[in-house]
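Every protein chain except one is present and positioned as in the full complex.
Our next item is subunit A:
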Amino acid sequence: MGASSDPTQDGSDEQQKRSEIYTYEAPWHIYAMNWSVRRDKKYRLAIASLLEQYPNRVEIVQLDDSNGEIRSDPSLSFEHPYPPTKAIFIPDKDCHRPDLLATSSDFLRVWHISESAVELKSLLNGNKNSEYCGPLTSFDWNEAEPRRIGTSSIDTTCTIWDIEKETVDTQLIAHDKEVYDIAWGGVGVFASVSADGSVRVFDLRDKEHSTIIYESSEPDTPLVRLGWNKQDPRYMATIIMDSAKVVVLDIRFPTLPVVELQRHQASVNAIAWAPHSSCHICTAGDDSQALIWDLSSMGQPVEGGLDPILAYTAGAEIEQLQWSSSQPDWVAIAFSTKLQILRV
């Protein structure tokens, strides 16, 4: 479909509306980005800047249904130290809990969002002695138990936080090298990927053991991102550094990929499982493409490999991808300074 359009062209505007593509241009490069989950805040996203300096910014943007514009609310924009590596809204569809947003960088921070302001609720530092903790590469919010957040760090550890008590539940030395991503698979089960090239599964009921369920074929080829299928927790997917393929794993069959998705023309940057279907996954990469795959036929071999069912081409390398869990017809992508939301 069309790339980002010039606002002055009526034809492009019309095309955009027809195909339901909405674009927001930020004043800086976007990396961390995510959808709001609450039912009462539809079409709301948080975007964060990527500037190589201490002061960075987070904006909360909203799609205005009436005119198709994505607008930033200045009162909900705030300064953030260092570029955030990840941003997640609290997984609370039914609005039972306060409206919160979490970000990771030098520390894990939890922000409270009210109608006209955002304030820092918690700054979580697990290292009591030095007032300095290992920089965080990513984190995941436990949907089944929203007071739990797991963070991954370059100091080889994964930390499980209780954000209500603002304390560390558990800290595990997860890998031999930097841990690049973490994902929950259940109440007390999470997995992580690392520069050591492995995917490990941890069970909080048995903290002394972890299981390697995948190792990249070349020694020490880092794995950089991980996604655990929330609809069907038997499956997870991971991205290999400098690789155009996405590896899909079955937790019951350690070490052997179920399928390898290899239709991107350049390295893959992001993956997102469909939040409402157990067999769909979206991938995005340096080839400026977002692809949606149907994995329901994984059980039987497909000659020449699996093809995606849908494709979207953006105007630049797609760096971030998030599939909305409260509005599963929509995915959001970020490339360069643009945020786009796309109807599936």
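For the reader, a short list of remarks on this structure follows.
Just so it is clear, a contact is a pair of C-beta atoms (placed from the backbone, for glycine too) under 8 Å apart; a residue touches a chain by one contact, two chains touch by 3 or more; residues count from 1.
Just so it is clear, contacts and distances are computed from a predicted model.
Remark: of the listed names "BHLH domain-containing protein", "Vacuolar protein sorting-associated protein 26A", "Cell division cycle protein 20 like protein" or "Ras-related protein Rab-21", the one matching the undisplayed chain in UniProt is "BHLH domain-containing protein".
Within the whole complex, the absent chain has one touching residue among A:Y24, A:Y43, A:Y82 or A:F139, and that is A:Y82. Taking the complete complex into account, A:S277 is the one of A:S72, A:T170 or A:S277 that touches the chain left out.
Within the set A:G68, A:P146 or A:P308, the residue that contacts the chain not displayed is A:P308. Here the missing chain is touched by one residue of A:Y31, A:F89 or A:W273, and it is A:Y31. Listed by residue number, the positions of subunit A touching the unshown chain are 1, 18-21, 29, 31, 50, 52, 54-55, 78-83, 85, 105-106, 109, 117-120, 123, 125, 131-132, 134-137, 144, 153-154, 178, 180, 185-189, 201, 203, 205-206, 209, 211, 224-225, 231-234, 241-242, 251-254, 256, 258, 263, 265-270, 274, 276-278, 280, 286-292, 294, 296-297, 299-301, 307-313, 317, 319, 329, 342-344.
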